[in-house]
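Removed from the display is one protein chain of the complex; every other protein chain stays in position.
Labels run A and B following the written order; every chain starts at residue 1.
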Amino acid sequence: MAHHTEISHHAPEEEHPTTTGINNRKLLMWVFLSSDCLFFGSLIATYMVYRGQSLVGPYPVDIIDVPITTISTFVLLCSSFAMVRALAATNEDRQGAIIFWLLTTAVLGAIFIGFQVYEFNLFKTEGLRIDTNLFGTTFFTLTGFHGAHVTLGIVWLLGLAWVAKRGRLGPKTALDVELAGLYWHFVDIVWIVIFTLLYLIGGFDTGPAGDPSLVPHSITGFLGLI
Amino acid sequence: MATLTDVIDRPTSQSGLWSWITTVDHKRIGVLYGVTAFIFLLLGGIEAGIIRLQLSVPDSTLVSADTFNQMFTMHGTTMIFLVIMPLSASFFNFVIPLAIGARDVAFPRLNAFSYWVFLFGGLLLNASFLTNQAPDAGWFSYANLTEKPFSANQGLDYWALGLQVLGVSSLAAAFNFIVTIVNMRAPGMSLMRMPLFVWMTLVTSILLVLAFPVITVGLIELTFDRNFGTNFFVPEGGGDPILWQHLFWVFGHPEVYILILPAMGIVSEVLPTFSRKPLFGYPVVVFSGVVIGIMGWAVWSHHMFTVGLGPVAVTVFMITTMLIAVPTGVKIFNWIGTLWGGQVDLKTAMLFALGFVALFIVGGLSGVSHAVAPSDNQQQDTYYIVAHIHYVLFGGALFGIFAGVYYWFPKLTGKLFHEGLGKLHFWLYFIGMNVTFFPMHYLGLNGMPRRIYTYASEFGWDGLNMLASLGYLVLFVGTLIFIVNVLISLRKEPDAGHDPWDAPGLEWSIASPPPSYNFAKIPEVEGLDHYWIVKRRAAAEGRPVTEPEAYVDPSTIHMPDPSYWPLVTAIGVLILAGGMLFDTGWDYIRFPIPFIGGIICFIGIIAWANEPPAKEHAGGDHHAEGGHGMEHHPATATAAVMERPAGAGAGAVTVRLLCSNCGNQLSSSFRFCPYCGGAVESPAEPDHQEG
Partner (left out) sequence: MSSDPGVHESRHPTLKQYVGIAIFLFVVTIVEFVIILPMEFRGAGWTIAPLAILSAIKFAAVIFFYMHLKFDNRLLTWVFLGGLALGFAVVLALVGLFTAWTPSARSFADDHAKPCTLDHELGGCLEDRVTAPPPVEPVTDPPETGSEPTPAEAPAAPAGGLVATGQQIFLTGQGEGAATACFTCHTIDGVPGATGLLGPDLTHIGTEAATRQPGVSAEDYLRQSITDPEGFVAEGVERAVPGLMLPALTAGLTDGDVDALVAFLLEQK
């Protein structure tokens, strides 16, 4: 972008000209997402550093249920698809479809949260609380903050659906939907990472009594990959 | 919510208390930031005074060890998070839109929100004094000193929550300034034509955006440890206190550059102006600033050489730390190169800028001395470190900030500072600073540990400690002189004119104080040091520029309207965080108050998003029907006066010059060559250059 200062003359009427031609709000959203990468990066780092360091059980292999979470992961991926449909509907000014897809996205997100609430409760009854061991501490903190992001996204989507119901969303205000969509997809990709790390890779970690070769190898294996 | 915002119109007061509470004008917000941060500076200074008074004599019992711990913790936290960062933010706010030729920042209401959240975060942190539970674990609050068994009162909760709130403020401001600088530049202002201060603000904001989430996570984990029984930093539960150190310094070292880069930017503006010469090697200074921003991420463990990281890690961080001295040194040489051959005018601002360069060199050298791990093992946690940090942050950051205060005060108020008092202020600061902090190098090498509450006379630290405490008195008097100077200068009639220093920046081409709309006509930037180019071409043509841009009727320019909602949302944030201090101990709703704050935030944001513009110019604006966005963008709105000159962005007329000394082709009309300082030949043919 260096040296390029030409004002975009082609921006839609309601957008004000900017130096780079990128809408201010859109740039703000991307900078925010970039910043949020460090937020989740730090939480993931904490999880990775403490992976396999729990002194007492339950350990991941005792309670992590990969099939159930694979289903909830599918639900979240579906919601991302619904989100892009909502944006397409907004751009095409199909009012009924806007509301339908926004609500579908929100409902799928709510189902994902439902799975998470179920999982948290199950873990609690099986003896894993946030203060039980390092696994519980890092697991609940990381997935909990992800869940909080999803919940915030649901509120945002419902707000947009409410605005759409009053007929105020359309091609001219498509950016409002696009920004919510960017946020929603970001939450989705964070889950892709969390699902891989906490469930597919880390979900079978055992306690000190199990095969000790598994835990250190998986960490160094991860490093060796790089 | 529609009913909510239909009833409550946007505020319209232009004067009085309400106009300040609801303002979204970047200049007023800059003033609010500056005044608030200066009050916190006095508070932090008083805390420093108590520390120095206690240490002035051996075996002193003036304050208890508990109080002393609270004093140095609050002094460090206040000076870093409530003074230097917001003072820098004050300059970002006031200067950046003016320097890039914009009418306001990209998100004016978000800007107001940043200020209010900063104010509330500072108040929350200092409210701990009222309950006599001020945090007492030092400004980096190492675990597990911060865990509940070792810090039973709520001091560390105040600290963690206060910093979270301040983080929200810093992040919001940094988002805003990144977007503003990337997107709101006047036509013709390419990246390599941006003033150095704008560049350093951009780098600082990027660092903030990337560094603050890390400390946010660290603070969350600390809060969870203290309130929810987690074991992040508790060795008994398998946790590791060293993780806190890593998280803190992954944030903390970029933070150091967040503190110093704005000051470097200010100095890079002041030195060329008062040397009558462009900044020497502008691209190199920009580049080294960016490199510092990047390398600042790879050095954090040099704060942890003594924790036992192992020889490999220590060696790696030792090397990266020494390498980062290179771009810093490059900048110093560029500043000296700027002075060389210039017509140096020793105004107060220039004195502070020169003081910055001198003292920063001292701080930088002592910094390199503890980049060497074996030597650091000796210096770790001694007064040598205290000396270093104060040379860098007092002699560095604060001197740079005062250079900026003296430089831009006439633009802000239209009035010149009293030069005599200003110079007295500078000399008191310069002498007081060295008398206070230079002896600390010796104290540290003689083994005086930092944060010690008192010491026995036999250690032989009495004399130098007394000297340091006397230096504090000099600094104290210097601060009083500054306050007197401000009060005297504010009572004067405006005497500065629009361009008292014959400065190069865009901001000097408009009236002082700037009108609410900043630029009636958005300028077409012709090159680096745009206003110098304009003035010198005009002078060469025999019609020197003596007048600022003429006033126009402000009502013809659509400016952002004041708003209540940033304040309301900020109050919500305060209650959300502050409510965490009240633990009911009930089973399911241990912390009910944050929910109230969350609801206030929610209402604030909804109302913010649906807010109509003020009534006078509601007609014709598409937002009048209820804009849904987070922000309007009236700063670049298409008002009648905002016609862009023909060919905007396509090409700008530039006069090409040759340097008679080195033969470099110069794209603008300088009297001195920026490469060698030589005189400049007569203009060659005007040339059309792609913008």
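One rule holds in what follows: a contact is a pair of C-beta atoms (placed from the backbone, for glycine too) under 8 Å apart; a residue touches a chain by one contact, two chains touch by 3 or more.
Keep in mind that what you see is a predicted model, and the values were worked out from it rather than measured.
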Option touching the unshown chain, where A:Val66, A:Val117 or A:Val155 are the choices: A:Val66
Selected from A:Val107, A:Leu158 or A:Leu182 as touching the chain missing from the view: A:Leu182
Omitted-chain contact residue, chosen from B:Leu62, B:Ala152 or B:Val326: B:Ala152
Interface with the undisplayed chain - residues on chain B: 65-66, 149-150, 152, 182, 209-210, 214, 229, 231, 234-240, 242-243, 246, 250, 297, 301, 308-310, 312-313, 452-454, 456
Hidden partner chain, residues of chain A it touches: 1, 4, 6, 8, 10-12, 20-22, 26-27, 30-31, 33-38, 40-42, 44-45, 48-49, 52-56, 61, 66-67, 70, 73-74, 77-78, 80-81, 83-85, 87-88, 91-92, 131-133, 171, 174, 181-182, 185-186, 188-189, 192-193, 195-196, 200-201, 203-206, 208-209, 212, 214-223, 225-226
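Here, only the chains that are shown with their structure count from here on.
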Rounded Å distance between chain A and chain B, as computed from the means of their C-alpha atoms: 33
Touch list for chain A against partner chain B, complex: 1-7, 14, 16-20, 22, 24-25, 27-28, 31-32, 34-36, 38-39, 41-43, 46, 49-50, 53-55, 130-131, 133-134, 137-138, 141, 145, 155, 159, 163, 168-169, 172-173, 175-176
Contact footprint of chain A on chain B as seen in their complex: 106-107, 171, 175-176, 178-179, 182-185, 187-192, 209-214, 216-218, 220-221, 224, 228-232, 237-240, 243, 247, 250, 602, 606, 622, 625-626, 628-631, 633, 636-638, 644, 648-650, 691
